[in-house]
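Working notes for the structure below.
As you look at this complex, bear in mind that one protein chain is not there, while each of the others sits in place.
Naming follows writing order (A, B and C), and every chain is counted from residue 1.
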Amino acid sequence: MIDYPGILAEIYDAVQPLLAQGKVADYIPELAHISPDKFGMAVQTVGGELYCIGDAAEKFSVQSVSKAFTLTMAMRLEGDAIWRRVGREPSGTAFNSLVQLEYENGIPRNPFINAGALVVMDMILSHYPDAKQAVLDFVRLLSGSEGIGFDTAVAQSEKSTGYRNAALAYFLKSFGNLQNHPEEVLDAYFHHCSLAMSCVEVAQAGMFLANDGRLPWDGQVILSRSQAKYVKALMQTCGTYDAVGDFAYRVGLPGKSGVGGGILAIMPDVFSVCVWSPGLNAQGNSLAGTKALELLTTLTAISIF
Amino acid sequence: MIDYPGILAEIYDAVQPLLAQGKVADYIPELAHISPDKFGMAVQTVGGELYCIGDAAEKFSVQSVSKAFTLTMAMRLEGDAIWRRVGREPSGTAFNSLVQLEYENGIPRNPFINAGALVVMDMILSHYPDAKQAVLDFVRLLSGSEGIGFDTAVAQSEKSTGYRNAALAYFLKSFGNLQNHPEEVLDAYFHHCSLAMSCVEVAQAGMFLANDGRLPWDGQVILSRSQAKYVKALMQTCGTYDAVGDFAYRVGLPGKSGVGGGILAIMPDVFSVCVWSPGLNAQGNSLAGTKALELLTTLTAISIF
Amino acid sequence: MIDYPGILAEIYDAVQPLLAQGKVADYIPELAHISPDKFGMAVQTVGGELYCIGDAAEKFSVQSVSKAFTLTMAMRLEGDAIWRRVGREPSGTAFNSLVQLEYENGIPRNPFINAGALVVMDMILSHYPDAKQAVLDFVRLLSGSEGIGFDTAVAQSEKSTGYRNAALAYFLKSFGNLQNHPEEVLDAYFHHCSLAMSCVEVAQAGMFLANDGRLPWDGQVILSRSQAKYVKALMQTCGTYDAVGDFAYRVGLPGKSGVGGGILAIMPDVFSVCVWSPGLNAQGNSLAGTKALELLTTLTAISIF
Partner (left out) sequence: MIDYPGILAEIYDAVQPLLAQGKVADYIPELAHISPDKFGMAVQTVGGELYCIGDAAEKFSVQSVSKAFTLTMAMRLEGDAIWRRVGREPSGTAFNSLVQLEYENGIPRNPFINAGALVVMDMILSHYPDAKQAVLDFVRLLSGSEGIGFDTAVAQSEKSTGYRNAALAYFLKSFGNLQNHPEEVLDAYFHHCSLAMSCVEVAQAGMFLANDGRLPWDGQVILSRSQAKYVKALMQTCGTYDAVGDFAYRVGLPGKSGVGGGILAIMPDVFSVCVWSPGLNAQGNSLAGTKALELLTTLTAISIF
């Protein structure tokens, strides 16, 4: 029997000195205001228990964590056809690099770098003219929480400063790898990055990955067992920017991080966990959050390795 | 005494079999309609003679040839300050590459690749809110021809398909190397590419370069002697896309080419020449036009080397 | 209870049609002679059972599979200090690329690309003047098999044609990231690639990774539990060339492949498996071997995800 409450308390104490060491993302003006003191963590087990600590119920900007959910949508809509337009290998370059795209003719390396997520959003747009609402509906379904919405101030903030993402979108379009207009894709993209969710909601939304593709509360199939495995494999190899090796090395769980400071990680058949702390390390992942997950796998002696 | 009429006639005959070998640019839909049979050439000497052959009086889309003129404008407006925002070295990569820009933090390698020309246009925009009119006025001044205008159908055609240039503009903006909005810069950029000029007009517009910076007909100083030398040096090392070595090797004159099939070349203190033939070689320079210039320097035994 | 014998038999039948589809590595002349019909597989469980099928007892050239063992040696010798000279991130480029090395000043991306393995071998050389014997002793210890040796014809064959690896070694030396002479490092490197082992021996040698760092038969500690996790994390993110995403996606086990057609894969706390089939897929991993492992995780319903 694992003493989750005790372990969470121990983690909470251990990370306090680290909170000041991370750097809050400031390239999105609205995110720069967040207090670096925040720390929340929620563990949802497949057995049905929920363990929380700190600011686990506070909404934060999930940013790229949402890419795990939009990838899932695209897999449901297009199946294996998505791999004709996006790869599934680590990029070995920065998450917003255009270099690889030029050398590889507009096919992004994987769905979790920005270029790949723009292609994924383009796929969703081709199925749903109101892609933003479709994303919202889907994340509400995954998490079982109707209270999830976009933070439009953040979306607007990203849009007005997101020249690099605009460059990526126009570059993809120049290779013919966007079907919709770049401005439409960017609008939907910036919105899905601005999803405001709590650690509890993110951990819930990840439960289908811990549960072989099914929502645990009603058995609804989100993805096949095999597809769910695929999403976890991609999180493992491509989910934490240019630090997947380091994350695998230290944490040993498939995870997806965002510059808002959130990280979703999955222990298959055991739990889904979300941690949030806004201060980032040099690779753009939550500094205290990564440490918290490292402690979780060490203290529980549970990891995929 | 050089027999220019005889030499032009010999060149005209020699290039006829080559006209069908080039490939008319088709990525700009409006340009794809041009007949590959066209060939014109105009030599304007500093002594005041003008020699023409073929379609030398017919307007064509000058495209990147205009970059020599906008660089000149920027040098007049900002002097050596322009080199803080754009380099003056050959790029070693394609004219529309984003790779170098990423590795070198948004400073284009030179003013003649697309990224560099966008920065130059941004400089002009910061001085002239109506940059398009300013460019038009300046080219009319250089050529002494009031009949020069934009081909708005071409400008519109480029704008609606120019995703790669849009990617470059947004990428530059993300590095802080555009002061104006990317869409404004792109609009002015696509217009200056669409300038419709004849070989005679282009050759005239290049005369200040052959004449140490001054308009030969009234002595007006466009650039200082030293600045004019700089523009020619840049044409020599960066003016013909990723074929400057080959162009120097075969032609031996500083030149600036465009995908419309025009090439402006300068023999300092002797002549300014413009050749036009729409079929391009693999490097994007006019195939018959490059051959014509090679023959010109061979038959006249005049080159800078 | 898993029916390993039945599953192996099913796999054996399923891969027969695939054997002819792979391409035997021919850039090492000695390897080009191997028959593509070979297929062997050995599963060693932590419970002590060994299950084999096909050519599981036949020696083959392990090539890069040995990188998992030399990395382990270096971790024992130098601990975390090794990460000052080699990274632990996927490279996103070919296993023998020099590009990344130039951009990142001679620090290879990870220990499993050739450049990284050369640095690892240099570390071993600095501790053991007779590095080749030291590697041999260590692999014999890991596998419990005294019958393991080098195939010197293969080593010689690689040495006389291995210009690309020589380029990598001299390049590393130019950055100061080799302490020993490049020729010495290359000699040791080519020898460790030429280790001749059977599927059974490789599976045995991987047992300490399945068993939290200890040899299961006598409890000897090879690596700490945490270090063993690190090696598995690196295999997961960097172990199968530029196909780690695809391998994770399809197989879902940490693995290390070699161009000899062998793959070692680990299911923590359950088994170590080695498969061998010389025909390679486009990414350089055994074609039938990858399929066999995919079937193994599907039919046993065991994977890390």
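Assorted remarks:
One rule holds for everything that comes next: contacts are C-beta pairs under 8 Å (C-beta built on N, C-alpha and C of every residue); 3 or more make two chains touch, one makes a residue touch a chain.
As the structure is a prediction and not an experimental result, all values here were calculated from the model.
Of the chains displayed, those contacted by the omitted chain across the entire assembly are B, C. Contact with the chain not shown here comes from a single listed residue; of C:P182, C:G239, C:G255 or C:P268, that residue is C:P182. Interface note for the absent chain: among B:Y27, B:W217 or B:Y249, the touching residue is B:Y249. From the options C:L77, C:L141, C:A166 or C:L299, the residue with contact to the chain not on display is C:A166. Where subunit C meets the chain that is not shown, the touching residues are 97-99, 101-103, 163-164, 166-168, 170-171, 173-174, 182. Where subunit B meets the omitted chain, the residues involved are 87-93, 100, 109-110, 226, 228-230, 232-234, 236-238, 242-246, 248-249, 252, 254, 268, 298, 303-305.
The working rule: only the chains that are shown with their structure count from here on.
The touch graph of these protein chains is an open line. Centrality annotation: A (chain centre taken as mean Cα position, compared with the mean over all protein Cα atoms).
The greatest centre-to-centre distance from subunit B, using averaged C-alpha positions, is reached by C. The mean-CA centres of subunit B and subunit C are about 56 angstrom from one another, to the nearest whole unit. Rounded to a whole number, the gap between the C-alpha centres of subunit A and subunit B is 47 angstrom. Between subunit A and subunit C, the centres computed from C-alpha atoms are 32 Å apart.
In subunit C, no residue touches at least two other chains.
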